[in-house]
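Heads up, one of the protein chains got dropped from this complex, but the rest are sitting where they should.
The first chain written gets the first letter, and so on, giving A, B and C; residue counts start at 1 in each chain.
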Amino acid sequence: MELLIQIIFVLISTLILGAAVMVVRTRNVIHSALWLIASFFGIGALYLLLEAEFLAIAQVLIYVGAISVLILFAIMLTHNVTSGEGHKFYQRWWLALLVSLMLFAVILVPTLVGQDWTITARPSEESAIAGAVEMGTAFMREYLLPFEIAAVLLLVALTGAIVIAYEERAQRRRILTLAQELALRKQQQQNHAEE
Amino acid sequence: MADVINHVLNTMLGLNAPEWLIIFISNSIAVTLIFAIAPLQMLFMTYFERRAIARMQDRLGPNRVGPKGIFQPVADGVKMFTKEDIVPTAADKMVHLLAPCVVAAPVMFMFAVIPWGPGMYAVDLDTGLLFFFAISSVSAVGLMMAGWASYNKFALLGAMRAVAQMVSYEVPALISIAVIVMLTNSMSIVSIIEAQSGLFISQVDVAGIPDLGLGWFIFSPVGLLGFICFFIAALAEGERTPFDIPEADSEIVAGYMTEYSGMKFALFFLAQYLLNFLLCAITVITFFGGWQGPGISWLWSMAVSEANPAGNPIFNVLAGILGTFYFLAKTYFFFFVMIWIRGAFPRLRVDQLMGFGWKFVIPLTIVNIFSASLWIGWIRWELNPDLAFLSALGEPYSFARWGFAFVATLVMNVAAYTLMTRINRSPDETIDELVADQVFGAVTLR
Amino acid sequence: MINAVPLSAVLTIAAALFCIGLFGAMSRRNAVSILMGVELMLNSVNINLVAFWRYLQPDLITGQVFAIFVITVAAAEAAVGLAMVIAIYRSRQTVYIDTVDSMKG
Partner (left out) sequence: MNIPIERGKVVTVARGQSTSVAGFSLSKGLGVVFRHWRRAWFEKQHQNVPATASESAPNAGNDKSKPTAFVTLEDMSKSYGTFTVEYPEQRIKLPEAYRNMPVLLYDDETGHELCTSCFQCQRICPPQVIHMTQAKDPASGKPVPSVAEFIIEYDACMSCGFCAEVCPFDAIKMDHEFELSTHDHPSLTVYKRDLNRPVSYYESIAPGFWAEARERAYKKLATNMKRRPGAIGIAPHLTEKITAAQAQAAQAAAAQAPAAKAPAKKAAAPRAADTAAAPTDKEAKLAAIRARNAAQKGGSAPAAGTAADAPLPTDKEAKLAAIRARNAAKKGGSTPAAETSAEESPPTDDKAARLAAIRARNAAKKGDATPSEESDQPAAETPPANDKAARLAAIRARNAAQKATEAAEQAADSATSTPEAPASSSEEGKPLDEKAARLAEIRARNAARKKGDQE
């Protein structure tokens, strides 16, 4: 059974990392967005493997369902076809690569591997908290304040996003009904007649 | 499913199969069943729709291929298989190929969570309902990919409209389903259905009520308003009239499906019809008691289950058959309602559609959540000792409390509905001006 | 899962994802790609949180709760970020961050 789980874990991690690399490397912005969605799926699968069921489904619902669609919309609204000019990367992109490699190889891996984590054996089957019920109660009890702050944050962010992105249409085209149109035309004729 | 297989293999045939083999067999049977039943449902649904919409328009509908036109979907299917699959040269080959898969695959996932009868479910996730809607939002990504990959501005526009509509109508769908989750304290679909047994009065165990499996949520005002909002959202999610703007023939050629032909087009078609079926199924499960119906509980009491392993498996089969019959009858009734609405109503413009969604349906669902919380509060909570005067309402879960809650929430919901309709009239027009307002050409219909 | 895969393996996966996200955010000129890189980084943080909850503190739900908060923050950030990108595109007709450097207008 352990071997099976290890195989699945290796598969999922290759999916996640492979997709992440592709997100960074591909030229076409749309393709990188699609690879991003693939990596979100991989991360969702990893959560399932870690028995965080509600989180996996929330990940799929929020990231794959909403945020990636938002990113795709943004790309399409700003993707002018003549986006070919200029290279996709900074000239000195290798510097960024060096920094991130250094960060990974020198700092993170030694700390992680060297550490001897005190893995607590799984206490017992039923107390394994995976479900949404415990999370709901936690939100309403210990973490009520962060929950409310998160709610306010979302509200502020959304209204802010709308205000920023709202294109003030100079003259909004109202759909006049026939009666209004007739009235409008009569009015125009009157003030035309007055001049 | 697993316990039935376990019962058959171990007790009946006596060979003590290992645990994982039983799970493997039962799951593989479930998966093959789903992959067999889903396309069949789709075939029958296309036939059912064409006959029903034909009768509504005073004509016969397909009756040439096979007796009464039964094999018409088979003919359509063969046509779809044999049609040449044209891919536009400037299209993004890989994404063009992947798009139908990304649209059709989630629909198959959603079947995993649907219970067809008592004990007849592929998997019982304890967040089943949320899983259902999470996976359904993935197909929106598939639509976007299809629209973009076809390198055709009509397809792109159609895709954007479809995705905007699906995402914006997912909000009311989820909120109106949240009401049901509040009523049943769990998101697992199986427990939602089990909570709808009894007779007309849900969530209140009043002695002497025979368990006829009719305690559906629709019979409470909270459920009624939830059903109305959810069904409107389901119509929009499944792109049925009056919300089928994305592939409305008159406006944008075939929406995101313009550049597809042959098998890929059939996949889109399959995904759309199965999504409609599933949305009807979820409507039935959450508001009309899924496979609940008179006689099920009696049969199930004698069948093999955890509660009484000594039961006779024959009753499993019988209860399953009756349950499936109830479930499918109700689901196809709602599909008929979808077709009925398609036969009766014109199509909404995109701005009307969005306005209707955000200004009418979502406020109603929020009000519905408020009234649901009142409903739960009144029925279930013990009374704080110093609020003695409320003790007149009787014990928690008592009939008196149910009556009071029923009346209160009914008044609240009806008031919300009429308020919403009155608010949504454009502010600068009084009733008389609305009368003078021309809706259809030169004649005002009041 | 606990005895099959050591915690450090999951954490290295998260770290790798973080570094890839960092590289993506730093090396791309297109604003939307930068946002994607940031999303990857946030997701790697989430993996860490869930891994710690699963391996070290399965009884307390804190890990998952914080993962949910991170998700909400990521969503809010993505919304505002993309709104800004669209606003910039509408005024400057370009999405390349290095060309958008003057504070005027």
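The criterion applied here is as follows: contacts are C-beta pairs under 8 Å (C-beta built on N, C-alpha and C of every residue); 3 or more make two chains touch, one makes a residue touch a chain.
Just so we're clear, the structure is a prediction, and the values are computed from it rather than from any experiment.
The hidden chain makes contact, of the residues B:Ile5, B:Ala38 or B:Ala52, with B:Ala52. From the options B:Ala344, B:Ala400 or B:Ala415, the residue with contact to the unseen chain in the full assembly is B:Ala344. Which of B:Thr11, B:Asn308 or B:Thr421 touches the hidden chain is settled by the complete complex: it is B:Thr421.
Counting over the whole complex, chain B has residues 52, 55-60, 63, 340-341, 343-345, 418, 421, 424, 431, 434-436, 438, 442-446 touching the chain that is not drawn.
To be clear about the criterion, only the chains that are shown with their structure count from here on.
Averaged C-alpha coordinates give centres for chain B and chain C that are 34 Å from one another. Residue positions of chain B touching 2 or more other chains: there are none.
Shown for chain A are the residues in touch with two or more other chains, namely 54, 58, 66, 73.
Within the complex formed with chain A, the residues of chain B that make contact are 92, 95, 98, 125-127, 130-131, 133-135, 137-138, 140-141, 144-145, 148, 156, 160, 163, 167, 170, 186-187, 433, 436-439, 441-442. Interface residues of chain C, counted against chain A in their complex, comprise 1-5, 7-13, 15-24, 26-33, 35-37, 39-40, 43, 46-47, 50-51, 53-62, 64-65, 67-69, 71-80, 82-87, 89-90, 93, 95-96, 98. Those residues of chain A that touch chain B in the shared complex are 28, 30-31, 34, 37, 53-54, 57-58, 60-61, 64-66, 68-69, 72-73, 76, 131-133, 177-179.
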